[in-house]
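Here the complex is missing one protein chain, while the rest keep their positions.
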Amino acid sequence: MNPLISAALVALGLPAALALLLAVVPKLRRTGKPAALLSILGSLLALSAAGWLAATWLHDPKQVLDLTTSWLPQSGKSMSQVGVHLDGISVSMLLVVAIVASCVQLFSLGYLSDEPAPALGRYYAYQSLFLFSMNLLVLAPDLMQLFLGWELVGATSYLLIGFWFTRPAAGKAALKAFVVTKFADSGLILALITLVAWTGSFSWNATLPAGGAEWLALFLFIAVMGKSAQFPLHIWLPDAMQGPTPVSALLHAATMVAAGVYLIVRADPIFAAAPHVRLFMTDLGAITALFAALIAMVQTDIKKVLAYSTCSQLGYMISGLGAGSLMGGYFHLTTHAFFKALLFLAAGAVIHAVHSNELSDMGGLWRKLKFTTVAFVIGSLSLAGLPGLSGFYSKDLILEAVHESGNPLALGLLMATAGLTAFYMTRTVVKAFFGKPSHAAEHAHGPGPSMTIPLLILLVPAIGLGWLAGPMSKLYGRSYAFHLDTIGMVTIALGLGGIALGWLIYGMGLLQALPRAFAPIARIANGSTVDDLWALSYSKLGMGLARAIAWFDRYIIDGLMNFLGWLFMWSGQRVRTLQTGNVQDYLYAVFGAAALIALWGGWR
Amino acid sequence: MTAILLISSALFCAGVYGLLSQRHAVGVLIAIELMINAANLLLVGFGWRTGGAFGQSFALFTMAIAVAEVVVGLALILLMYRSRGDVQVDQATELAQ
Amino acid sequence: MSHLLSIIIAAPFVAALLLLPCRSTDRLLMRWISLLGSLVSLTGSLIVAWRYDIKAGGLQMAELYPLVPSLGIDIRLAVDGWGVSLLLLTGIIITTGVLASWTLKDREKEFFALLLILVAGVFGVFVCQDLFVFFLFYEIAVLPMYLLIAIWGSSNKVADAGPFRFIWKLFDIGGREYAAMKLTLMLLVGSAFILVAVIALYQAAGAHTFDMGVLGAFKYDASLQKWIFPLVWLGFGTLAGVFPFHTWSPDGHASAPTAVSMLHAGVLMKLGAFGVIRIGMMMLPEGAHAWVWAVGLIAAINVLYGALSAMAQKDLKYIIAYSSVSHMGVVMLGAATLTQGGWNGAVYQMFAHGIMTGLFFALVGLVYERAHTREVGKMGGFAQAMPIVAAFFTLGCLSSLGLPGTAGFVAEFLVFAGAWSGPHLWWALPAVAGAFITAIYVLRVTRDVFWGPGPSEQFHDLLDARKTELGALWILGTCIVLFGLWPRLLLDYIDPATTQNLAMATQTAQLTPTPATAVAAQAPPPVAPPAATAAVAHAAAGGGR
Amino acid sequence: MNFHDLQPMALGVLLAAAAALVLLTDLFTKPSTKPNLGWLTFGLLSAVLVASFTLDLRGEVASHVWRGGAWPVFLARLFLVAGLITVLGGMDHIARKWTYRQGEFYTVLLLCLTGMVLLPGARDLVLLIVCFELMGIPLYILTAFAKTDSGPKPVEAALKLFLIGAGSTALTVFGAALLAGLAGTTDMSVLVSSTLSPLQGIGTMLLLAGLAFKIGVAPFHMWVPDTYEGAPTPVVAFLSVAPKVGGFATLVMVLWQALPRLIHVWGPVTLVLCALTLTVGNLGAIAQRNIKRLLAYSGVGQVGYVLLGLLSGREFGVAMMLFYLAAYVVTNLGVFLVAHAVAEAGDGETISSFDGLGRRSPWLAMSLLLFLLSLAGIPFVAGFWAKFFVFVAAWRAGQSEMVLVGALFATVALFYYLGVARAAYVNVSAKTEKIVVSRALAGAIIACLLAVVGLGAWPSPVVEAAMAAARSVSGIGP
Partner (left out) sequence: MSSLEISLYAVGSLTLACGLLAMGVRNLVHALLWFGLSLMGTAVLFAQLGASFLAGMQILLYVGGVVMLLIFGVMLTREHEHLGAVREVNHRIRAAVVSLVLFAALVMAILHTPGLDQAPGLASQATAGVTLDQLAVALLGPYGIAFEVLSLLLLATMVGAIVLARKRDPGEPTGRKPIGRQNLGKQRIEGLASPIIALPAAAASVAAIATVQAPTVAVQAQAPQTTEPAVSEHESPAEQPTDDTTDAPVDVAAAVALSAQGDQP
C-alpha cells in the first residue's frame, strides 16, 4: 500500500478511532483532561500526516492517488465508492483543516479549563468526531462520500452548538442550525439522486445529458447556500455563536462553512458547464457580502461581528467562484480560514478574560492582553485587505476575476464591502482594545500559554500565506501571477479609507453624525426580518398544517373507523330488539318466510 | 285430483291462519292438527290417483306423529299452566330481547 | 435438509411453553427462559447469515414438513437474502424487547409467553415458502396483540371533537381496550382480504399446491391479477400502515407496553410491507404494474402525512408511532418504484426502521417508567438525570432523520434514488420533504424532553438506564451505527435477492427495466426447494359442478 | 326380517336396545344409586361408538330403504361423540337437579340419538320423516325437563320450541306429501327422476322451510336465542349441536340426493338464506349480555358458514361441510360446558360472570379462549381449518362474493368472541376463590379441548373421512 495513502488513512482513521473510543468508553471520557490530551495528540498526528502529504504534493502537484472500495452495491455493480482521493485540492484543504483543528483543540484546553471533567471529555469526543467528518468530506472520492462528510459535519455542529445544553438559547440555536442546513441539504440529496439516475454513479466528472449540468449545479448550490450561510439561509450562523468560542472558530469560521465552497471547487466540472448558475452565484455572493457587512457594522457582540464578517467573506468566495476563478475563491478560502480562526481565538481569549461577549464590557484591553491585541489587530488588518497581508492577495484575485467576468454590479458591491469590512473591523478593534476600559476590563487577566501558542501558530499563515500564492496555485492546477492594477489600487484605497474612518469615529470620537445615520440599519439588523420570516413560516405554516392534519387524522379518518364500529353496534342492537319473546311473532316469521319462498318456488 | 289438492291446500292455509292468530295454546295445537290433516288428505288423494299403497301408509305414519305431538304438546301445556297460571301464548314473554 | 430454520421458529414457541409450568413467584427464572428463547433465535439467525452462500443466492436451507397433503399444504421453509436480513432484525428486536421489559411487574408469565408466541409467528412468516402457512403464521403474529395490549397496555385520553362526537359515549376512545380491539379488528379485516386473495391464487393455479415457488411462477391472467392485487395490497397494507388504514397504529402503539410496541412497530409492520412485496408484487406482476401508481401515491402521502401529524402530537409515544407510519411510507414507496434501488432501499429501510423504532420505544418506555408521564410539555431537562438515555435518544433521532453514518440514511437514500430513477419521478419530492420534516419534530422532541435547565421538581426518581436496559440500548445503538457506516454488511445479502425477486415482478409486466439501473435482466427461476414432494392431487379436485 | 339383515343398521338397533336397558334398570335402582345410570348410559354410548369402528356397516337393508356406508357411519360417530360429551358433562347436573327422573332423561336422550343415527341412512321419505321426528320430539321433552323446579323459563323455552317445531313438522309433512304424491312414490332414488312442475317446486320449498327450522337458519331461527337461554345448559349444549348436524344431513340427502334437478329452485333460496343467517347471526351476537344468548346467535352465525359449505358443490362442498360440522360440534359443546361450569359456580350466565376467570381457574380460562378462537376461526385450532376449507369449497363453486362476505363477518364475530375473552382475562372481579369443577364435567371439557386442538394441529384424517362420507352420499363411494 502506497505510504501516502496510508498517511491519508491515518488522517482519516485516527480521529474516528478516538471519537469512537471516547464515546464508547464512558470512564475514559469522564476523566476530562487526559481525554482532551488524547484527542489533541490525535489531531497533531493528523496534522503531521497532512503536512507530509502537502509537502509531497507541493513538488509534484499533478499526482492523483485513489483507494476506494464499494459502499453501496446495486444489482451486482457498486453504485457508490468510499475511500480516499488525494489530489492538489483535497490535500491543501486537508492541511488547512488539520492546522486550524489542532490549534482550536489546543486553545480549547485552556478556554474550557473550568468545565467539569465529563463535559470536557464529551467536548473533545465531539471535536475528534468533527475532525473525522471534515477529513471524510475533504478526501471524498465521489459526491456521495462528500455528502456523508457534509451531513456528519452538520450533525457535529448541532452537537457542538448545543454543548451547553442546559442553556435554552443554545438548544434553540442548535436546532435552528441543524434544521436550516438539513433543509438546504435536501438540495444536495436531489443533486445526488439526479446524478445517479443519469450516470449510475456519483463521480463529478461523469458525462451529463444536455442541460443536466444546470440543474445539478443549481441543486448543489442550494446546499452550499445553506451550509455557507448565503443570503436567505444565513440566519443560523449568528445564532450558532451560542456554542463555545473555539467551536465558532473551528466550525463557523474556518472549516465547516467553507465546506460549501470546497464542494463548488470539488465539483468544478459540473459548475463549469453551468454558466447561468455561476452568474446567479456571483450576484448572490455579492449581495450577501454587502448585506452581512452592513449588519456587522452595528453589532455589539464581538462574536456576532465576526460571524457576520464570515458570512460576508463567504459571499466573497462564492462570487469569486461564480466569476470563474477557482484560484481566487479557493485561495481566499484558505487565507480566510487562518485569519478568521485567529480573530475568533483572540476574541475567545478576550471573552475568557472579560467573561462577556459584549463590546461595551471590553475597552482598553491592550494594556492587559498585549499579545492578544497584536494578534487581533493583525487578523483584522489581514481581513481588511491591507496589502502585504494574506487577505489582500486572495481578495484582489476575486475582484479581478469578477471584473474580468464583466459583472459591474457585483464588482461595485464587493468593492463597497471591502471598504465596510475595514470600517467595522476597526470599529471592533477600537471598541475592544483601545478606548477607556470598562469596569469588567479592569481586572482582566492574560490568557495562559495553551491559549497563546495557537494564536502564535495561526499568526504565521495569516501574515505570510499571501506570498505563497504561486506554489498554492500550482497545487490547484491554475496559473497565477501577481500584478497590481487599477482594481487593486482602488480596493487598497477603500480599505485604508475604511480604517481611517473607523479610527476617526470610534478612536477620536469625531463625526458622531455617521453612527446615528447607521441607526435604521441597526433596527433592520436586530429585527433581522429574514429571521422572523423563517420563524413565522415555521410556526404558522408548518405547525398550522401539522395541527390541521393531526386533527383531520384523529377526528375524521379515525372518526370514520369508529363510526363503522358504532354502526355494527347499533345494528346489533336493532337485531336484538327484533326478538320480542312472543311466540306469535316467531311463528309469523317462520310461516311468512315459508310463504315467500313457496311463492318463489312455485313461480320458478 | 285438483279438487283434493284445492281442498287440502285451503285446509292447510286455514290451519296456518289459525296458527298465527290463536292466543290459547290448545288453539295452536288444533291449528297444527288441522294442517297435518290436510297433508293426510293430500296423501290419500295422491294414493288414490296413482293407486299405490304409499299414500295411505304415509298418512297413517303422519297421523301417528301428529298424535305424538299432541300428547307432548298437552304435557307442555299442563306444565305451562302449572308454572304460569295461564295458557295465553302471547303473554309468555319471560325470555325476550 | 438442515433444521436451522425450524429451530429458529420453534425456540420462542418452546420457551413460551416452558414458561407455563413455572410458578409466578420465581420471576427471574421466567425472564431467563424467555431471554434464552430469544437468544437462541438471534444466534440462529446469525448462523443463518453466516452459512448463507451469497454467491449462490436464491432460496437456501430449505425444509419441508407436510401438514395437509390432500390440499397441498405443507410447511415449506427456505430463506433468501431478504429473509436473512429480516430474521436478523426480528432476532435483535425480540432480544432487546425481552431485555427492555425486565422490570415488568404484574403477570409476567402470560406476558412473556404471548410475546414469544407472537415472535414465533413473525419468524415463520419471513422464512415460509408455502402461501397457506405464510397466512397461518401471519394470523398467529397478529393475534396475541389483543391480549398483550388489553392487559398490560396503558390508557390515554382523547378529547371528543369533530363530527363523530357521539361515538365517544359508546367507546372510550384512546383507552387501552379500545386500542387493542381496534388494532385487532382492523388487522383482521386486512387478513380477511388476504385470505380471499390466497384462495383465489390457489384456485387459479390449479388448486393442487400452495408452494409459493409454483404459485409465483404461474402466469395468472391479467384481469384476475388486476383485482387480486388491491386485495393483497390493502390486506397487508393495513398492517404496514398504508394511509387510510393506518389509524390503528398510533393508538395501538401508544397504548401497548414497551416490548409489545417495540416488536409491533419494529417487526410486525415490516410483515405487512414484506407481504405486499412477496405476494403482491412478485406473484402478480400485471396487477402490480397496473396498481403501482396508487401504491406509490399513497406511500408518498403516507410519508408526508405521518411526518406532519407527528409534528403536532403532544404525547411522546404518539410522536414515534406517527413517525413509524411515515417511515413505513418510505418502505412502501421503495416497493412501489419496482426498481432495483427502490427495492434494496425498501428492505434496508425495513431493517433500519425496525432497529430505530425498537430503540425509540425502548427509550420511551424507560422515560415513561421513571417519569410516569409522556406529555412532552411537562417534561424537560432530563439529560442531566439520565445522560445515557439522552445520548441514545439523540442517536435514534439522528438515524430517523436520515443522517449518513446511521442506517436510516442508507435506506432512505436508496429509496429516493430508486424513486427518482423509477417511472414516477415526482414521488421522491414528498419523501425528501418528509425526511426534512422528520428532522424538525424529532430534534424538537429531543430538545423539549432532554435539553434545557434541570428536571422540574415533580420528577424526583429519574435514574439512568440499568444493566439489562443498557444492554438493549447498546445492541440497538451499535446496530444503527454499524449498518449506517458499512451498509454492505446487509446489502450483499439483499441485493442479489432483489435482482431475482425484481425479475419475477417485472418479467411478465413487459416493463422495460429502466435504463439507469441497467438491471441485468437475467431471470433465473427461484431455486425450487430440493425434491419437494409433488402434492397428492386429491381426488376431490372435481368438486361440484 | 331377522336380525342378520339389519347388520348395516346395527348402530341404531344397539342404541334402541340401550334405551330400553336404561329404562328397565331405572325401575330397579333406588334413588341413591340413580347417578350411576349416567355412567351406564356413558358406557353404553362408548360401547356403540366402539362398535361403529369394529362392525362392517356397509350394505342395504330391506331393499334399499335404508343404506349403510361411510356417510351414516361418519355422522353416527359425530352424534355419538356429541351424546357422550353431553352425558359426561351434564351427568353431575342431572344427578343433582333431577335425581328422581334421571332414568327417563337418559332414555329419552338415547331414543333421540337412535333417531339421529338412523336418519342418514334413510333412503325413503317416510322413514326420513319419522327419524327426523324421532330426533325432534325428544328435544321438546329434554328442554322442559327442569319442569317448574327453577322458575318458568325452561317451560317457556320448551313451549316456544314445541310450537314452532310442530308448525315446522306440519310444513315438512305437507311438503313431503306434495313431493311424494307427485312422484307417485316415497322412495327417494325414484323421486330423483320425477317430472318437474311448479307444485314440486312449492313442495321442495315447504320441505326446506320445515327442515330449516331444526338448523336455525335465519328467518326460522327466532326460537334459538330464547330456547338456549331458558333451557338447562347441558341440554342446550346437546340441542345446539346434534339436531343441527341431523338437520344438515337431512338437507343434504333431500336437496342433493333427492332433488338435484331442482337446484335452480332451491339453490338461490339457500344462498339468500345463507347470507341472511350470516348477517343476523353475527349482528345479533354483538349486543348480547347473556353468554347463552350470545352463543345462540354465534351458533346461528356458524350455521351460515355450514350452509355455504352445503351450497358449494355436491361432493367437495358437502365434505367440507361435514368437517366444519365436526369442528363445530366439538367446539360448541366445549364452550357450553365451560359456560355451564361457570354458571354452576353460582355466578349466573351474564358475560360479566366470566370476569377474572383467568385468575380464578386458569385452565378453564385457557380452554374458553381456545374454544372461542376456534369459533372465530383463528389458526391452529379446529375452527380455522373448518372456515378455510368451506371458503375454498365456496370459491371453487364460484361463490367468490360469499367468501369475502364470510371472511368479513368472521372479523365481526371475533369482536364479540374477544369480548368474552376480554372478560375472562382483562377484567378483574371481586370474587377470587377458585372455581371447583366436578370430575365428569372437567373430563368432558378436556375431551373437547383435546379434540379441538387435535383437529387444529392435524386435520387430515377427519378431512379424509369427510371426503369418503361425501362420496358415499353422492353415490360414488361405498
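By written order: A, B, C and D. Residues from 1 in each chain.
Just so we're on the same page, a residue touches a chain if its C-beta (ideal position, glycine included) is under 8 Å from a C-beta of that chain, and two chains touch if they have at least 3 such contacts.
Just so you know, these numbers come straight off a predicted model, no measurement behind them.
Novice: Considering the complete complex, which visible chains touch the unshown chain?
Specialist: Counting the whole assembly, the omitted chain is in touch with A, B, D.
Novice: With the missing chain put back, one of D:Gly38, D:Gly90, D:Gly115 or D:Gly334 would touch it. Which one?
Specialist: Hidden-chain contact among the options goes to D:Gly115.
Novice: Go through chain A and note every residue touching the omitted chain.
Specialist: Touching the chain left out of view, chain A contributes residues 584, 588, 591-592, 594-596, 598-599, 601-603.
Novice: At which residues does chain B meet the chain that is not included here?
Specialist: Where chain B meets the chain not shown: residues 1-7, 9-27, 29-31, 33-34, 37, 40-41, 44-45, 47-57, 59-61, 63-68, 70-72, 74-81, 85-87, 90.
Novice: If you put the missing chain back, which residues of chain D would it touch?
Specialist: Residues of chain D in touch with the missing chain: 1, 9, 12, 16, 19-20, 23-24, 27-28, 30-32, 35, 61-63, 65-66, 95-101, 104, 107-108, 111-112, 114-115, 118, 124, 126-127, 130-131, 133-134, 137-138, 140-141, 144-145, 147, 149, 182, 187, 195, 197-202.
We adopt the following convention: only the chains that are shown with their structure count from here on.
Novice: If each step moves to a chain the current one touches, what is the fewest number of steps from chain B to chain C?
Specialist: Each step joins two touching chains, and the minimum needed here is 2.
Novice: Need the most distant chain from chain D, centre defined as the mean of C-alpha atoms.
Specialist: A
Novice: What chain lies closest to the overall centre, CA atoms only?
Specialist: Given all protein C-alpha atoms shown, the central chain works out to be C.
Novice: How many angstrom lie between the CA centroids of chain C and chain D, rounded to a whole number?
Specialist: About 42 Å separates the centre of chain C from that of chain D.
Novice: Give, as an integer number of Å, the spacing between the C-alpha centres of chain D and chain A.
Specialist: A distance of 78 Å separates the two centres.
Novice: Could you tell me the distance, in whole angstrom, between the mean C-alpha positions of chain A and chain C?
Specialist: Centre-to-centre distance between chain A and chain C: 37 Å.
Novice: Among the residues of chain B, which ones contact at least 2 other chains?
Specialist: 19, 89, 92, 94-96
Novice: For chain A, what residues touch not just one other chain but two or more?
Specialist: Touching at least two other chains: 569, 576, 579, 581, 583, 587, 591.
Novice: Every pair of chains that touch: which are they?
Specialist: A-B, A-C, A-D, B-D, C-D
Novice: Quick one: in the complex, what on chain D touches chain C?
Specialist: Interface residues on the chain D side: 312-317, 319, 358, 373, 378-380, 384-385, 388-389, 391-393, 395-397, 400, 403-404, 407-408, 410-411, 414-415, 418, 421-422, 425-426, 459-460, 463-464, 467, 470.
Novice: In their complex, what parts of chain C are in touch with chain D?
Specialist: 68-71, 110, 132, 136, 139-140, 143, 146-147, 150-151, 177, 181, 184-185, 188-189, 192-193, 195-196, 199-200, 202-203, 207, 538-545
Novice: So in the complex, the part of chain D that touches chain A is made up of which residues?
Specialist: Those in contact with chain A are residues 159-160, 163-164, 167-168, 171, 198-199, 201-206, 208-210, 213, 219-220, 222-223, 225-226, 264-266, 269, 280, 283-288, 412, 415.
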